[in-house]
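Below is a structure I'd like to ask you about.
Of the protein chains in this complex, all but one are displayed in their positions.
Naming follows writing order (A, B and C), and every chain is counted from residue 1.
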Amino acid sequence: MIIINFKTYSEATGQRAVELARKAEKVKRETDASIGVAPQFADISSVAAAVDIPVFAQHVDPIKPGGFTGHVLADSVKEAGAVGTLINHSERQLRLSDIEGIVRLTREKKLLSCVCANNPSISAAVASLEPDILAIEPPELIGTGIPVSKAKPEVITDTVRLVRKANSKVTILCGAGISHGEDVVAALKLGTQGVLVASGIVKAKDPYTIIREFADASRT
Amino acid sequence: MIIINFKTYSEATGQRAVELARKAEKVKRETDASIGVAPQFADISSVAAAVDIPVFAQHVDPIKPGGFTGHVLADSVKEAGAVGTLINHSERQLRLSDIEGIVRLTREKKLLSCVCANNPSISAAVASLEPDILAIEPPELIGTGIPVSKAKPEVITDTVRLVRKANSKVTILCGAGISHGEDVVAALKLGTQGVLVASGIVKAKDPYTIIREFADASRT
Amino acid sequence: MIIINFKTYSEATGQRAVELARKAEKVKRETDASIGVAPQFADISSVAAAVDIPVFAQHVDPIKPGGFTGHVLADSVKEAGAVGTLINHSERQLRLSDIEGIVRLTREKKLLSCVCANNPSISAAVASLEPDILAIEPPELIGTGIPVSKAKPEVITDTVRLVRKANSKVTILCGAGISHGEDVVAALKLGTQGVLVASGIVKAKDPYTIIREFADASRT
Partner (left out) sequence: MIIINFKTYSEATGQRAVELARKAEKVKRETDASIGVAPQFADISSVAAAVDIPVFAQHVDPIKPGGFTGHVLADSVKEAGAVGTLINHSERQLRLSDIEGIVRLTREKKLLSCVCANNPSISAAVASLEPDILAIEPPELIGTGIPVSKAKPEVITDTVRLVRKANSKVTILCGAGISHGEDVVAALKLGTQGVLVASGIVKAKDPYTIIREFADASRT
């Protein structure tokens, strides 16, 4: 599984978000790899209307409909076309009770939950909340191009070991610095089921080629 | 000026956001009153595509394009069709330095800024940041149906007085509990230039009639 | 084990914090029950100087010495006499990564960690971080005088069950609404090792009598 986080990069905002999602969809059609995209809130509806791959929100708030100006309602991103959401990305970290509340909320709303964690110990805590997907991303490697699977393989293996003690079902992704197909291969060998990737694809000169490289690697 | 804040009410989410915005646009065409709407982030693009009245975001973050997963980029809401944004709503209060940074950012991006304030003293502080619009809303009256213009007229008159000392140009709105045309008339008589309204319209049985009542009142 | 949280109650501020701690110490001497107190930051040094029972901070920040104006440094509360700290109380909730960081920090600094949790699922997540003490407190019962051990015994039994799956060593306390000795007895019967209590003692007419009642109950 590959989830592409568009963050708030200008290369993946507005019309460019739609174009990037189309490239991901093309690779999905060619390879049948599992690929999702996580555009900004305001781009969810146009991206979801344009492509037939899973669209994730980057965050939702632990709220029900009501008076919460400026917050992100799960129903809203779902109606716009999202099928899931990132939760607790290292750039949008949350209180433990909110992570728990949002995971519960996504379950009620039939949205996929992908909770991010910074290290093995946090991953173990997250695992016991039973999200659908857990993404381990050491924040110090995010955006560096230094792949976690090479620089800190023990972070991944420790995470897999601790998470599996508590939870045999959760899909484990890893992220941070993933830029080449070989990084994806390494991540899978270390026991994960895929990658969460951002700048490695969004800021690539030719995103299609990199997505394709990732997809091929994820199926070896 | 009337700005309708859709908050995260289910009555104004997704397709219902578009329908409500269409009612506001109908009144605008009939009366030529100045009416804007502030839907949720994920609804900005569909609302902006459907209607020809100003669309505001409910919040933007003080960020430039980059690695800010789960945040709201000004460029993103602008490309989706927003012409301005609410800032510091009492349900989404911000650090002073962030309010200042966002007002500056909206100026750069040619977006209208509507900064909310809870009381006259805070309004005076906001006024010196020179936003385009300032909305005074005593939080204890929000959603009560008790109009600030009747329950606490001195909050409005004190705000107008303090704000005008520092700033002669900012448009002053008032909000909280505004539900009838007469509340709008009262708000204007107290020295404001309009209202920021939410449940009074969004949760009304017949929103079109109330918007029309507000629009007529705002032009007397 | 009984930990008395002084919160920011005026009955337990300044000189009254010292007096209340002395009552707890008296009961400790009389009964040999394990009793700790958690006064406000500014009262730690005078309380720790006055009594010979464990003193906890109510919070510490996940920081090392440096430029963190207005934050709470672990070294500072330790030098003032604290032997441990509450973490993530429902009135001071923290990001998951900060809870993890603070637990790690307390371990380095040889301070006891008492992490609070709102429900069984959050308790399970906390347990995997391996704090010394875990306190389950349903926030909706805090300050009500309705004891969790009577109103929601399943919250406690579920917590004990989930926590023990991950962690056999952590001391489990329960809190919220604990006001009588019988509530302590009930809490112990449900599988906890003691209570975290605040208003039940701090706001009691005769705190000494209640502390004594709790201590006797904790030793039955």
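Going forward, contacts are C-beta pairs under 8 Å (C-beta built on N, C-alpha and C of every residue); 3 or more make two chains touch, one makes a residue touch a chain.
Please read all numbers here as calculations on a predicted model, not as lab measurements.
What are the shown chains that the left-out chain touches?
Per the touch rule above, the missing chain touches B, C.
Can you work out which residue in C:32, C:52 or C:79 touches the chain that's missing from view?
In the full complex, the listed residue that touches the missing chain is C:79.
Touching the hidden chain in the complete assembly: which of B:80, B:111, B:126 or B:148 does that?
Reading the full complex, the residue touching the unseen chain is B:126.
Which listed residue, B:80, B:99, B:141 or B:173, touches the chain dropped from view?
B:99
When the complex is taken as a whole, what residues of subunit B touch the one chain not shown?
Residue positions of subunit B that touch the missing chain: 88, 90, 93-97, 99-100, 104, 117-119, 121-122, 124-129, 162, 166.
Even though one chain is hidden, which residues of subunit C still touch it in the full complex?
Looking at subunit C, the ones touching the missing chain are residues 5, 7-10, 13-15, 38, 40-46, 57-59, 63, 65-73, 75-77, 79-80, 82, 86, 89-92, 142-143, 198-199.
The definition used in the following text is that only the chains that are shown with their structure count from here on.
Is it true that over half of the residue numbers where subunit A touches subunit B are used by both copies, so same, or is it different?
Over half shared, hence same.
If I average the C-alpha coordinates per chain and also across every protein chain shown, which chain's average lies closest to the global one?
If one averages C-alpha positions chain by chain, the most central is A.
Using the average of all C-alpha atoms in each chain as its centre, how far is it in Å between subunit B and subunit C?
About 44 Å separates the centre of subunit B from that of subunit C.
Round to the nearest whole Å and give the separation of the Cα centres of subunit A and subunit C.
37
How far is the middle of subunit A from the middle of subunit B, if each middle is the mean of its Cα atoms, in Å?
34
Subunit C: which residues touch two or more other chains?
In subunit C, no residue touches at least two other chains, as defined above.
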